[in-house]
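Omission of a single protein chain aside, the complex is shown with its protein chains in their original locations.
Right after this comes subunit A.
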Amino acid sequence: MTSTRKLWFLLAALLLASFAVLLWSGNQIYQKAPPMPERVVSENGDVVYTRDDIETGRQVWQSMGGMQLGSIWGHGGYVAPDWSADWLHREVMAILNNWANRDYNAERFAALDAEQQSALQGRLVAMIRENTYNPETGVITVDEDRADAIAAVSEHYQSLFGNDPETADLREAYAMKNGTVPDPEHRRLLSAFFWWTAWSAVTERPGSDITYTNNWPSEELVDNQPPPSTFLWSAFSVTFLLAGIGLLGWHYAVNHDKEEAPHRYPGSDPMGQVVVTPSMLATAKYFWVLLALFLVQILFGAITAHYQVEGQLVYGYEMAEYLPYSITRTWHTQLAVLWIAVAWLGTGLYIGPAVSGYEPPYQRLGVNVLWVCLLVIVVGSFTGQWLAVMQSLGLDNNFWFGHQGWEYADIGRFWQWFLFIGLILWLFLVGRALWPTLRSASESRSIVGLLFLSTVAIGLFFGASLMWGENTHLSMVEYWRWWLVHLWVEGFFEVFATAVIAFLFTRLGLLEIKTATVAVLFATIIFMAGGVLGTLHHLYFSGTPTPVLALGASFSALEVVPLAYIGFEAYHHYRMSIATPWMQRYKWPVMFFIAVAFWNLVGAGLFGFLINPPLSLYYMQGLNLTPLHGHTALFGVYGMLGIGLVLFCLRGMKPHLAWHEGLLKTSFWMLNIGLALMALLTLLPLGTLQLFASLDQGYWYARSAEFMQQPIVDLLVWLRVPGDTIFAIGALIFAWFVIRLWVFPTPEGAVPDRDTAEADRHRETSPATGR
């Protein structure tokens, strides 16, 4: 059996085993999710909420943007509070203040001495953590005092989500538009949903002293502290990481010399001889749309960040009336995935015929139809989301055509189906173009097969977003949502990234096909070994049992192992870029690939692992340390890769044009420096400040208006401006570079680019030359 064949078998076995365990975990989550009661009643028998109230309340929450405005169980936006933690704290304080008043005639709980406070707190813990859900009747019974507290907190939320002047300051602090939910009954139902998420966070599982959310969020008043499993699996996860690094280091040491086989590089650019077919040329418009989506994404990012300062205004303009925070954040996050996905789609469609040299009939038509479909999906789904957030769509239409409220999976179900069908069409188009190569007995068959398999996975795994329904349990929606966000984006995008870069180097004749195939297969095995079950690291506190936390912590730590050695990859790319004189033509695509490696280490590896162990995430989830990882990993890795791929395709599409290297150089450094400043000046320090607050006073406080409205927080948010400005200018310069290729094309050799010209001038005037 050849080494390639062995690796294929190993990969198949690994994926089978990993997915079997992942599906088993899904079953565990389904079995042990917090129950959805038929009724919630007080001890006197008064109905507090019904199941229908809670489920409809969730629909209301989804329609106003769901996770894009505040968060639930730590997942979502960062400016408004985590509603579960906020509700819990308000409910607890309402009960304690009531008791302090009744039992000690004190105005507030805070006015009592330590002994009195301890007595009340002990009573509260016993009352509030007890699981009073009756599985036979489906009824949760709550204490009369608790029912009163629920009513008081519900009133607060009804005021907050309406137009009440009393809560206007809070709305501004939370970046909520006035009248977020105009219908008073909808506001009452919304509070039912919030209450249920808080109840799950404080109620102990039957026969256990740990709550349904593994004691998350931290709240000293109700004894919500990290359970022992978080300590245990955090320690083990670090151990696994070190073991993995050691093993992979050994592997590199053993195989390093074998990879250094002498290789003869081609004398001229092999890709220069590729015949550009009509369908390949038709992919140009994918790259134009990508640029537009990228720039619009940055614009919405800037507005979203600004709302953290002015709440409802953008430099005095009442922007929240037309584009409230929840819609700008929705579009910002959605566009990130969309433009990166468009880069994949365009690259796949370009590479297919380039590899096989075969233009299937009507391929160009297919490329054009898919492009129109993409435009319709973007415009249609975004319109639906806007109508939903403005509360004009109605709850009945929301799930299919409005705003689903699940971060990164927000578009209506109709649009998800449309996109899924579009991805299948993409697969079909790429597959039929690659078919001659896939069927041939050539050496490149295996690596082309791997590339094609990653495109199949990208196409099919989007199907995970179709697995939940309108009323599926929140824990199960989270499970499937992370199939989409983790497996699709972090898993198969990564495989595609590794495969496509190695593949491009083989097409350039810089890498032996066999070496590349083995390297990519090995990298895929290493990555998937942690990646598939690593999905569960997003679900530590989403109503999941301990095995999910253990598996998630252990396997996600292994995801970092290959990132520790990514310097090898970066150096390898660099060597490729200087291997031959004609590789100068590909300098900037390769530089972007090197940036991918850098941000994979920093954004995905370091900032990702910072929040990865369960004990860390227990305190950090939903603080600014999460977008620190999000921005540096999503743009740093996939954004940079998308730009690198666009440049690679453009080089082939316009082979005889001179590139304005100066523009690319400026853009490259501005994008990287801007991203680094965004991370280091704002997200890291602000996240760290929040972490101290979370550790010291509880999670609710780190997310509260009281904390987030401090001058130091405002100052840190403002410090985003330099980095964001530099980043945005870098993006504009990149767009200008691409536009120039069409609008002001300069034939190669006609006018030297600025860098070359400057270098020439320097040589002419340099004292060293003696002239």
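Going forward, a residue touches a chain if its C-beta (ideal position, glycine included) is under 8 Å from a C-beta of that chain, and two chains touch if they have at least 3 such contacts; residues count from 1.
Criterion: contacts and distances are computed from a predicted model.
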One chain of this complex is missing from the view, so tell me which of "Phosphoribosylformylglycinamidine synthase subunit PurL", "NADH-quinone oxidoreductase subunit H", "Regulator SirB" or "HEAT repeat protein" is its UniProt name. "Regulator SirB"
Missing-chain contact, candidates A:Val309, A:Ala570, A:Met583 or A:Leu606, resolves to A:Val309
Looking at the whole complex, which of A:Ala110, A:Leu247, A:Leu715 or A:Ile739 touches the chain that is not displayed? A:Leu715
Would you write out the residues of subunit A that touch the absent chain, in ascending order? 309-310, 315-317, 711, 714-715, 718-719, 721-722, 725-726
